[in-house]
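Heads up, one of the protein chains got dropped from this complex, but the rest are sitting where they should.
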Amino acid sequence: MEATADKSATPPAGGDLAGAPRARPGSGDGGMLGGLRKVKRFTFVDVVLWLLRIGVAFVVIGGAIGTLIKGRYEASQWVDFVVFGLTIGGVYALLALGYTMVYGILRQINFAHGDTMMAGAFSAYFAANYFKRNGMLESDAVIAMVVTVLVAMIVCTLVALTVERICYRPFRHVRSLAPLICAIGASFFIQHTFRAMYGSTVRSFPDTSWLNGDVSLLGGSMPVTQVLVIGSAAAAMLVLYLVVHKTRMGKAMRAVSEDRDAAAMMGIDINRVIVFTFTLGASMAGIGGILYMLVYKQVYFFMGFLPGIKAFTAAVLGGIGNIPGAMFGGIFLGLVESVGPALFLDGLGVPAPYQLKDAIAFTVLIMVLVFRPEGLLGERRAKRA
Amino acid sequence: MSFEIVSSGFQHRQRTGTPLSQALKTGIVFGVLSLYLALVGVYLTFDKSWVVVNVLSMGRTLLFVVPLLAGVQFARLNRSQSRAVQLGGTLLVGLIVGGFTACLLPVILFGNLRVMFVALSSPLAKMLALGLTPVLGAAVLVAGSAAAALFGALLTVMSPTVRRPITVGLAALAVVALLQEVLQLILRGGGAAFSFITRGLFQYGGLTVRGAIIVFVAAALVSIVVARLRAPFKARFAELPPGAARFLRQAGIVILLAAIIFFPLIGGSFVAQVFLLVGLYALMGMGLNVEVGLAGLLDLGFVAYFAIGAYTIALLTADSPHALASMSFWAALPIAVLVSVAFGFLFGIPVLGIRGDYLAVATLGIGEIVRVLVLSDVAQPLLGGAQGILNIPSPAIGSFELATPTSLYFLTVCCLALATYFAFRVQDSRLGRTWMAMRDDEDVAQALGINLVKTKLLAYSIGAAFAGVAGAIFAVMLKSIFPHSFQLLISINILALIIVGGLGSLGGVIVGALVLIGLPELLREFGEYRFLLYGAVIVAMMRLKPEGLWPARIRRRETADA
Partner (left out) sequence: MPDALLRTVNMTKRFGGLVAIDSLDLDVLPGTIHSVIGPNGAGKTTVFNCIMAFLAPDKGEIWFDGERIDGLTPDRVAASGISRTYQNLRLFRNVSAIENILVGMHLHLRTSWWSAVLSTRANREEEREAHREAERLLHFVGLRGRGDVLARNLSYGDQRRLEIARALATRARLIMLDEPAAGMNPRESRELMVFIRNLRDERGLTVLLIEHHMQLVMNISDRITVLDHGQKIAEGLPDEVKNDPVVVEAYLGTRKRHPAEHA
């Protein structure tokens, strides 16, 4: 939106207050088509936005050059960064799917999605601990993990459906900020429920032998956890893609996200589709929660907030409402966040660049919302409001 | 397309079912609520305080308040049913709620869920069993729940002349019991006459039996008397010439305001501290209200301006290696406000083109970037990093230092009064109308010649100014500041308080701050659950009373229309 700062350009003449018409100014305006003056103006808003672009570009380019000249990092370190970026990016992608699908259907941000993930991670933590105690986590790892994942998915679904029921369903026919505010409240409520139940201590996923160690892959070695996380995230996304594109319900979902009213007229039960969408998104969040817990080894009540916002960023990056876009956005953000501090900030002489990892993610968020709200991948659903 | 802040008109109406299905539904909803309260530890926490010392703990009261509310709810939904249906349904509701709660007993005693739910401990079992054996206790619990539900239903259907004294009496009892600590503190400070009252009503830790009866009876009597006098008084009031009536009403408001404003003088420094916080939050609420309530810009990064005000004061006045100057507070205050305004303006520019829910996330991002930067090593040499900035001197007038909570409270009240006046004038001006137009429909507003850039930036800047003042006072209140004081939490708290008060309503901001900031500070039992409460309150208000406790002018007029 180009907006101009000064409005003095064509001040309406005072006129008398009865609203009588203004006299037309003399028509000696020298030929209508004669003047080729530039109409669009460069305002201070544009200046600030350009400064923002230039600033970010400077950090990215200047920092990268600086870092590469300094050569503080070896190739293997860069590989590590990239692999970690892929790992965490996979988790973001899983979460972003939930945002993007719900947005596609409801045109609303599910603000409590990160906390849904947190609930799933907590339940998975307890399930895994149970299996740890009876030894199954070691002896029958596959069964134990499958059950753990199922538990997380079910808990996430319950939480998400409750949120849908309380915060979104009542407001479905009004375009307002009410559902968003409601969901902010719900997010807060879920967080502090878990704090009240489990305290604010940080817990960690039980230790297992099969999670430690490295696997050798493509001539290098990678920690098992990361291989596992990347693999599971990819598998989950593949399943989701198939569900959305091959099942009846998935087709209904896509129809509703194209045009809700038309879909309703074609006999699609909107309520069922919405419930299905939230279920799918929450299941992905459940898996994402477990994987996040495996990566960062911690579970606590506030853990959903940051990945939630970042996953939302990923969803917008990929073009909100666009499922492959969310996957791409997640990976992209994971890489930027993982490689960024070393690549962009270290070269500028920033001390302890990894402290600013979240600031990088938030900068990406703001840049994409300001400059490309339709996402990096083209123009699907570009029009808002 | 317009973004209405609060939903209006169409809401999903729930289908009403048969009385039986409603009884089941109500019972289950409130039963789950009871389980929830047990799981998050509310029952146990409240069991430590007394309604009546050594007789009735708050936790046990709450145990029966839940089925009571369930009874009220069921009776409300089934007003038109026959007495038998009402009675049977209410009993069923009470039994279900009690049954849900009682189920916890075997779970605690025989199950092994303690690893998961810390609250499911043997003290909770003891409490739920009401000090009896588990079996007997469970029976009493269920029966008591049914009785409580019946009582609630009875209250709902009985005639208001009987109901009012009872509810007023019970409410007074609840308020006195909850506030007993503060009340005792205040009364003790009040000399011989008050200490007589204190001894009559309280003992250490709460009300005595005699005290509880006195409070209940006194409140009930007052309510009866008021009910009797109300009609003749109203008639008299209506006969007054309009000028006099208006004068009386205004005088009433002034007296009430004065009472609230000067209350901390009687209440001592603890109360003053609480009111100081209320004032600071109200000040920030005024700012966010300009952005969200008037201009419709949902800003979740609002805490940044609060932080900027505080850090500016710290940098300009503190006796610390990070300080840039050693000004007096009064010289630094206008600078702090200007810096906040400048940042409000600056942060406003990139988000000018972002609307609705995207705006909320974008501003949240800005707030978080500020917090991360302040915490980081990059800004450490300038802003002190996580260790913050210490030794901020108190403001002084001549040789009098505003160091006590009471004096700072009055400083806050002055700023708040100014801010309120400011907001009051602006909201009815051309600018205020422009904001409201933009809130209702941005495109149309622009097509009427409104410069959105200017209008939005003014909203951000004015909002930031109020938050900057609050931050400045906050800095001298704590005498040191740390980045951890400026979390997203604060933004959400402020959002919650303006929603509770009523978006776009100036009176609502004060009411919201009193309710959401004041009460939890005064009630220590709530301390642990206050954020839980905020979340619940936001959701509940948006669903049940989106216009808030003190609706904005325009909404009140609308209810008058209807």
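Lettered A and B in written order, each chain numbered from 1.
Going forward, a contact is a pair of C-beta atoms (placed from the backbone, for glycine too) under 8 Å apart; a residue touches a chain by one contact, two chains touch by 3 or more.
Keep in mind the model is a prediction, meaning the values are calculated, not measured.
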Chain not shown: contacting residue from B:A23, B:L431 or B:A475
B:L431
Using the touch definition up top, pick the residue from B:A295, B:I450 or B:V476 that touches the left-out chain.
B:I450
Spell out the interface residues on chain B facing the chain that's missing from view.
2, 4, 8-9, 421-422, 425-426, 428-434, 436-437, 439-441, 443-452, 458, 554-555, 557-558, 561
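What we mean here is this: only the chains that are shown with their structure count from here on.
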Once bound in the complex, which stretches of chain A touch chain B?
1, 3-5, 7, 43, 45, 48-49, 52, 108-109, 126, 129, 166-167, 169-178, 180-182, 184-193, 195-199, 305, 309, 312, 316, 350-352, 355-356, 358-359, 362-363, 365-366, 369-370, 373, 384-385
Listed in rising order, chain B residues that touch chain A in their complex are 1-12, 36, 39-42, 115-119, 296, 298, 300, 346, 349-358, 360-362, 364-366, 368-369, 372-373, 375-378, 380, 442, 449, 451-454, 488, 492, 495-496, 499, 528-529, 531-532, 534-539, 542-543, 546
